[in-house]
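Yeah, one chain of the complex is gone here, protein chain that is, but the others are all in their spots.
Order of writing sets the labels: A and B. Residues in every chain begin at 1.
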Amino acid sequence: MTHHIFSFEWRHLKSSGLFRITLLLLPLLIGYSLYLGNERVKQQEDTIISLRAAEASFYEEKRQELVAIEQGEKEVKRWFQDPANPLVLSRFQGAGKHVFLKPKPLAALSGGQLDILPNYGRVTLTTTEPLRDNALENPFMQMVGIFDFAFVLVWLIPLFVIVLGYNMLSAERELGTWALLRSQPVSINRILAYKMLFRLLILCGLVILSLLLWSLLFGISLLHADGLALIGVILLYIGFWFALCALFNLFMTSSAVNAVGLAGFWVLFLLLIPSLISMLATSLHPVPSRALWITEQRSIEQAVDQENDALFDEWITDHPEEFVNENAPDFYEVWFRLLLVNEAVENRLAEAEQKFKEPGERQTELVSRLRPLSPPMWVQSWLERRAGTDAQRLRTLDHEMKAFQQEWYDFFVPRFRRLEFLTSDEYDLIPDPGL
Amino acid sequence: MVVFTIARNEIRRLVRDKVVLVLGLVMLSLLAVSVISGAGYYKVMAEQHEQAQELARIQWENQGEKNPHSAAHYGTFAFKPVTVLSVFEPGVDRYTGVSLFMEAHRQNFATYSLAEDKDASMRFAELTPAFIFGYLFPLFIIFVGYRSIAAEKESGMYRFLVSQGVSVKQLITGKAIALWGIIALLFAPFFIVGLSVLILTEPAGNDLLRFFGMNGVWLLYFGVMAHVTLGVSALSKSSGSAMVFLLAFWMISTLLVPKLVTNFAAQIHPVPNTSELYQRIQADLRGGIDGHNPYSEHSAAFRDSVLAAHGVEDVADLPFNFSGLMLQESEEFEKKIYDYHLAKIEEIHQRQIQLFAASSVLSPTIATRLASMTTAGTDIHAFSHFTQAAEAYRIQLMRDLNMDLKVHAVGDRASGYAVGSDFFAENIAFTYQRPNELIISAGQRISLLVTIVWFMASLLFLMIVSSKREEL
Partner (left out) sequence: MLEAINLSKTYNGHTAVDELNLSISGGEIYCLLGANGAGKTTTINLFLNLTQPSAGLARIDGLSVAQYSLETKKKLTYIPENLSLYPNLSGIENLQFFSGLSGVQLTDDQAGELLVEAGLQGDAVGKRVSGYSKGMRQKVGIALAIARNSSVLLLDEPTSGLDPSASNDFAGLLGDMKSRGAAILMTTHDLFRAKETGTRIGIMSNGRLVEELNAADVSHSDLERVYLHHMRA
């Protein structure tokens, strides 16, 4: 019986123009989104590889130079070119390391906020520079957003579900075949349930199969917990929209009412609720303009700069043993002071920046509480989190960079303060953020 | 007049339709909320930017005694102006940086866009009139109009009316007037509230003209949607199929084409990444004077030529400060290199937007969005206008600083030469003037034209439909 109804339902679908368009368009859209996603991830990985390679070759060059110097084959010309000097290895041109937020296994499926927020950064003794590959991109692109699988899933697939499901039963009533079906020796509920089930299976099958085949083609692995969870979420999401279609159909409304009503729900969940949530977040927790932050930053720098002497004196009094008084080279005190000032500035900036970061965090908190109101928002956010491209993860970059900077600082600054230069053997001890 | 009877009857029917009434009220409340919340936010932003710009100037003037070139390195900031029109059409405003650091030797990019700090839910949809008019309002028009002719056919009323001597042209014209009437009914309150907000916030320059232009663009867009809706309704066999077709049109125009084309454009006209760009700039900079390295080949050659021209042996014998001259010379050289490379990026952006504008043949939404951003002055061209003004200011400030060094740091004053707040207070201040013209780039004209073409084409489509179906 199942087979019988399915095979005839298939004939119905086959002869429907809308279904044929879906059959053609949906796999193509999924394919293109995965292609773009795969390219994006490849670029991220290339960046990681090339930057890591550049770091490695910088330190290897310095090490060889130092070996040559240690063996007396070479001489140090100027202090700022000395490969044993901690400042040269931690702060000067070419020194420093990159911290990466590596793409997660599902990264190809969701670009998330990667077009707005940096996903790696360069750390030196005194600077943390957040970076992203597409920083020079046209802001117009950001306004429109990334075309990724998440977009196809969250925005377009519901429309295809609606197109294939809005008149599942109402068409049967409007055609009049309903009357004949009811006189059959099979319960009408069973027939209708099979008919709906078939459409659901076709839709799920089409999406999952396209996803799997294109992933296989582009070499995106889905054979892990997140991949399986993704398939679960896709099924749930399609199921949600399909259930909505079924509800409309079961309430004996006409096809036209179903179409309008379902389109209304789509607008409600995808446009209206998100825009209201976003407006609520913006007006409850307004983010102050960074223009103020820029000027504040500058006043902090100026203020600390004026305390330069006081800072230095205080430090010397507290740690007299850690300051080399005798035979110190010229650059020693200059850089000693500079690092002190920098440290003080950083501490105060971190404090002051809180009021610019906090509203954003509050917004995120509020939005995550309201998100269940809109299943599409939930799916989008789930996929972004699993892809590691959500704003919350990307905003941890700052923290990661600062954490690594501390490690870097703890390795180099004490050596600098004691004027202990590195030997070529000690190069292996230089901290690395790893991957 | 038959036409007006039909129109009056249709408006009466629509106004009595509870669903239409509720949806209309929802539209109006959304518009009201978006304008009010947007205006509040604008006020705060405008104040903060003004405050920041003043502060930046005070910091510049009170940077302490120093060599003019140190001051050039200290630099100053230009903050992106906020326009009240962004309440209605924010354009790319959320995605462009708010501050531009202006310093010696280099041109920087604007940093800190609002999007970086806000929650990502904004990217689903942001409640602004531009969003409501671009996405929701067309759906409303489709909903109000998809049945207007198809349902008359289904109920047999169409045949009846035609048999009464009503021509199809009269029928469609009447329905069109009715649909425009409903649109006007919703648009008028928005327009009045919007205009009041604009006038209350003291519009600057040509803001009023821009406001009218922007509203004109939207009306054209509604016209396209209304005409297409009626035409499709007249051509469809059933109201159901009219609905499905119109929804598909909406989806393609507002969602699919914009996303596909931008990502496609980024793919075929890729921008270099930041480190690539700086590597290229660095490579080119090595080919010219380095103001900080008198030993470089180009600097030495320049020095020799200056010495030769003045017939002296040593820079100290020159009647002016040589490093002031050399710094200015290198500044101009560096500017040339930066201008060249940034222009290339700009060109890539332009190509992307051209492709985007070209795709508006498939999507009236794209054409309208570009045109409304243009008229509101919140598009990428308006942003470039600001960055260019900032750059012009920067280069002028650098010239003033270098010239001071060149002219005054001579003789015994040369060593340890410093200037103080008196001097800095006299430096030119950055004030940004929005362009007087609505259109500042050829690319903008295209989107406006395409919007008008879409409108004319939709009108033509409706006229063809109404003259074609005379016999039934």
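Everything that follows uses one rule, which is that a contact is a pair of C-beta atoms (placed from the backbone, for glycine too) under 8 Å apart; a residue touches a chain by one contact, two chains touch by 3 or more.
In this text the structure is predicted, and so the values were computed from the model without any measurement.
Judged over the whole assembly, touch between the missing chain and the shown ones holds for A. The missing chain, though absent from the display, is touched by one residue of A:L25, A:A53 or A:V186; that residue is A:V186. For the chain left out of this panel, the touching residue among A:L24, A:I49 or A:L175 is A:L175. Touching the omitted chain from chain A are residues 1, 4-5, 8, 11-12, 15-16, 175-177, 179-187, 191.
Please note the rule applied: only the chains that are shown with their structure count from here on.
Computed centre separation for the pair chain A/chain B is 26 angstrom, with centres defined by C-alpha atoms.
Only residues 30, 33-34, 37, 40-41, 44-45, 48-49, 51-53, 55-56, 59, 63, 77, 79-80, 91-92, 94-96, 98-99, 101, 109, 111-127, 131, 135-136, 139, 143, 147, 239-240, 243-244, 247, 251, 255-256, 258-260, 262-263, 265-267, 271-275, 277, 345, 348-349, 352-353, 356, 379-380, 383 of chain B touch chain A when the two sit together in their complex. Across the complex, chain B is touched by residues 18, 32, 36, 39, 47, 112-113, 116-117, 131, 133-147, 151, 155-156, 159, 163, 167, 255-256, 259-260, 263, 267, 270-272, 274-279, 281-283, 286-295, 298-299, 302, 356-357, 359-360, 363-364, 366-367, 371, 376-377, 380, 384, 390-391 of chain A.
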